[in-house]
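Once you've had a glance at the structure underneath, I'll fire off some questions.
== chain A ==
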Amino acid sequence: MIDNILSHIIFLPLLTALLLGLFRAKITYLKIGAMFSSVATLLLVIWTAYHFDPDGGMQFVKHSPWIQNTGMSYFIGVDYLSLVILLLISLLMPPLYIYMYHEKRKGYWYNMMLLQTGVTGAVLSLDLVLFYLFWETMLLPIFIMIGKYGNGLHQYNSMKIILMTIMGSMSMLFSIMYIGYVYFDTVGIWSFALTDLSTLTFNIKTSIWLTAGFLLAFAIKIPLVGFHTWMAPAYGSSPTPAVVIMSAIMAKLGIYGIWRFGFALFDTVLVYYAPTIIMLALIGLLYYAIRAITEDNLRKMFAYSSGSHLSLIALGLFLTNIYAWSGSLYLIATHALATTGIFIMIGLTYKRFRTVQISALGGIASKAPKFTFFFTFFALSIAGLPGTGGFVAELLIIIGAFKANFWIGVLTATTMLSAMLYIFWMLQRTLFGKANNDSDYEDLSLREVVMLLPLVILLLVTGIMPSLFTPIFEPQLTASLQEIINVIGGLK
Partner candidate 1 sequence: MSPQLFFLLASILFSIGLVGLVSRKNLFVLYMSIELMLSSVNLLLATFSKVLGDAGGSVIALLIIAVIAAEAALFLAMTVHIYRNNRTVDSDHFDKLREEAHNA
Partner candidate 2 sequence: MLSLIVILPFLSAFIMGVVYLGDTKKKRYLFYTLIGVGIPAISTVLSFIFGIQLLGGSEPIHHTLFQWISIGDFNIEIAFMADRLSVVMISFITFIGTLIHIYAAGYMKEDEGYGKFFAYFNLFMGSMLLLVLADNPIMMFVGWELVGLSSYLLIGFYHKESSNITAANKAFILNRVGDFGFIMAISLLFISLEGSGFTFESIKANISMIDHETLTLIGILLFVGAMGKSAQIPLYVWLPDAMAGPTPVSALIHAATMVTAGVYMVARYSFIYIEIPDVGLFIASIGAASALFAAIIASYQSDIKKILAYSTMSQLGYMFMAVGLGAYSSGIFHVFTHAFFKALLFMGAGAVIIALHHEQNIFKMGGLKKELKLVYITMFIATLAISGIPPFAGFFSKDAILITAFASEHYILWSIGSLTAMLTAFYMFRLLFTVFHSQPTQRKKLHALPATMTTPLVILAFGSATVGFLGANEAYGGNSWINTFLALPDRALNISHATEYMLGGLNVFLGLLGMGLAYKLFAQEAQEAKEDSLFRKVVIHKFYIDEIYGFFILKPLLVLSDFIAKVMDPKIFDGFIYLNVWGYRKAAVLFNRLQNGKVRYYALYILIGVSVMSYYLILKLKVMS
């Protein structure tokens, strides 16, 4: 059991869904089943985290052959990076299910369970083809959630996100296939396991194209500026549970992909791409924030906010020093928490007012103080207020940026300015002042507070006591970073 714990973590939601589906379970049983699977997975993940050795490398590894002749293996494992994302996924599913408490459409529940399997598998895979499989699996539930259950121009937007993402995935697939072939050519057997493939070296020209294939997929996912036009429409039309996972997890998987596969397979070539990506990230930081200023739809506004912070994470990743890397990892975690909070709040807004247009809202603070408190808290966490985890992360990245280069540091520090551009005016129009409609609505119920409280607590703890968390990932992160630096000699 312990041996296979990661497999259990990946497949439990899927199996629950299949079982319930097979028996055409009634909605109540479906809800119980989904809730059970998420909590059980969470417990398993916590157990894994508890037994995780910060100084070990990849742990709880399982490597079995899958399709023998073609070298595709079932190869999973967890290290400091995957652990963080794994924890996030498992932590965020139960609150989402609590949010979906009254949801009677079965599709929601099935899709979310499938989604959990997809993202968990993607983050734990160490075999390229297995990773690709899960990467594609994530898309199907999103396609259905947006396409069937979304609002606005949802079918068009669903197609847009799917097609653009697949375009990237396709180029990644080409690269994967070619790499596999090169491995076969040099070594004589087929294998797509990361540990085998990372031993390969390619000539410069080939590797530039191969890396481009991978980077395209991840750049679209993050999204970096220029590859982002799918994001706002998709977030705007998406139902809350899907948008939370998209913002909190899937976008981070783009970063994860570069971190895990990019650095393992193409460390030298990434130096070639680094200036471009850093530039795109710095532009994105401000581009998204400025765009968000005049956005009236709350979901789209925080889609742009998400893009801005993800650009910052990407920036940190390519700065290859200890501070920037730690900051990026920390921001992955804290941003996921904060963005979950804010999107849930937006969802709650929709439930009460039937709209997420800022121009139709206002005056909430007079009637619903608890609501106001949580909303403001999450908004300020996103803005990186000290006391919340976001500040620690941004501080680390800024310091890392200055260590690399003075001007990059200056531009990175603009993250202090970026979030406030849209957040304060938004809070003013949404929560304060006079109401723009006469809806009769309630403040947060106990269930809703219970759902949000863990997020608040985690954000505060990550902000006040980062030293609780840093020892978990620091040793391995320093080690991996050192390996990279040995190969590429640091940046600038």
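Operating definition for what follows: contacts are C-beta pairs under 8 Å (C-beta built on N, C-alpha and C of every residue); 3 or more make two chains touch, one makes a residue touch a chain; residues count from 1.
A word on the picks: all candidates are chains of the complex that A comes from, given by their letters.
Everything numeric here is computed off the predicted structure, so don't read it as measured data.
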Of 1 or 2, the one touching chain A somewhere in this complex: 2
Residue numbers on chain A that touch candidate 2, as the complex places them: 164, 226, 228-229, 232, 287, 290-295, 321-323, 326, 363, 365-366, 369-370, 373, 380, 385-387, 391-392, 395-396, 398-399, 401-403, 406, 409-410, 413-414, 416-417, 420-421, 424-425, 427-428, 431-434, 464-467, 470-471, 474, 478
